[in-house]
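Of the protein chains in this complex, one is absent; all others appear in place.
Let's look at subunit A:
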Amino acid sequence: MPSIRDIVGYVETNDWAFTQGHRLCPGCNAPMVANWATLAAKSLGYEPVVGAATGCLEVSSTIYPFTSWNVPYIHNAFENVAATISGAESAYRSLLNRGKIKNDKIKFIAFAGDGGTYDIGLQSLSGAIERGHDFVYILYDNEGYMNTGNQRSGSTPIGADSTTEPVGKAISGKLQLKKSIVDIIAGHEGVYAATAVTSEPWDFIRKMQSALEFKGPAFISILAPCVRFWRIPDDSGPEVTKLAVETKYWPLWEYNMGVYKVTKKPKIFKPVKDYVTKLGRYNKLMKRPDANEILEELQNYVDAKWDRLLALEEITKDKPIRTKI
């Protein structure tokens, strides 16, 4: 794993892969994700080639004729970054085989938000993982369609207020729990998959290294708040995600070819209500008479998921279901 010294050393002597001039909102957590991922790759000696799905990160960093990307970058459409990178990675293998290029340091990194991953892009992502392309897919999960103005996605949590499922007099906003995307990815089996948060950069960077070194598809889902639509102060993204971990809302774990590992085990957990009530997007829910019922449902769910994770870690220890892709 790159040390803090490696990374500081790198940025002192090199251009950042994702550099200044982007127009993401103050307090947005997406640029941290882009920076940490590309810095981890660069400081380990890899040469990242980046793909991005349509979304905030893409529209704010590549406004023609400007670009914030100091590394090769491709955006194609909303739902197809995994397929686009499949093609680039296949081209890379072909051109290396044929001796047309010599550079063997290239690593493909795809960035997408939750809309382009949980929903419209799930097929393209599943296909690319099943085919075993060697790439790292990074989902910056802000739990909704923030680029188009806070609409609900398959990642939006229960009870959250969004413009397409607002908390109203009759309906309490999003009625469903969010999709468990990392489990879906883990279901492909021949894959490295992990969760991360913006409050734990070193956990993310270590997982990034595992993902880069994994010979095949790797996936990291990082909880990255949108301060605008989560209705939280600009400087509180990491603080909020720290609470997400401490309340079991967002456990930190990884999956490697069938083996589960929980990477952070807080000794004492806070109630999930502490996390939820920090976010302005729950204000309307809290005024409803059924708020406590919904919070209780969420608490039961996160407790059960945590217990399940610990059990999976125990029974899969040293028992990979595959050894190669």
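Following the convention adopted for this analysis, a contact is a pair of C-beta atoms (placed from the backbone, for glycine too) under 8 Å apart; a residue touches a chain by one contact, two chains touch by 3 or more; residues count from 1.
Throughout what follows, contacts and distances are computed from a predicted model.
There's a gap in the complex where one chain should be. From "cysteine desulfurase", "Kinase inhibitor", "2-ketoisovalerate ferredoxin oxidoreductase subunit alpha" or "CRISPR-associated endoribonuclease Cas2", what does UniProt name that chain?
Its record in UniProt gives the absent chain the protein name "2-ketoisovalerate ferredoxin oxidoreductase subunit alpha".
Taking the entire complex into account, which one of A:I7, A:M32 or A:V49 touches the absent chain?
Among A:I7, A:M32 or A:V49, only A:V49 touches the chain that is not shown.
With the missing chain put back, one of A:V11, A:C25 or A:A77 would touch it. Which one?
A:A77
Of A:G9, A:G45 or A:G127, which one is in contact with the hidden chain?
A:G127
Which residue among A:M1, A:I101 or A:I171 touches the omitted chain?
With A:M1, A:I101 or A:I171 as choices, the missing chain is touched by A:I101.
In the whole complex, what residues of subunit A lie against the chain that is missing from view?
Against the left-out chain, subunit A lists 47, 49, 51, 58-59, 62-67, 69-77, 79-80, 83-95, 97-98, 100-101, 103, 105-106, 123-124, 126-128, 130-131.
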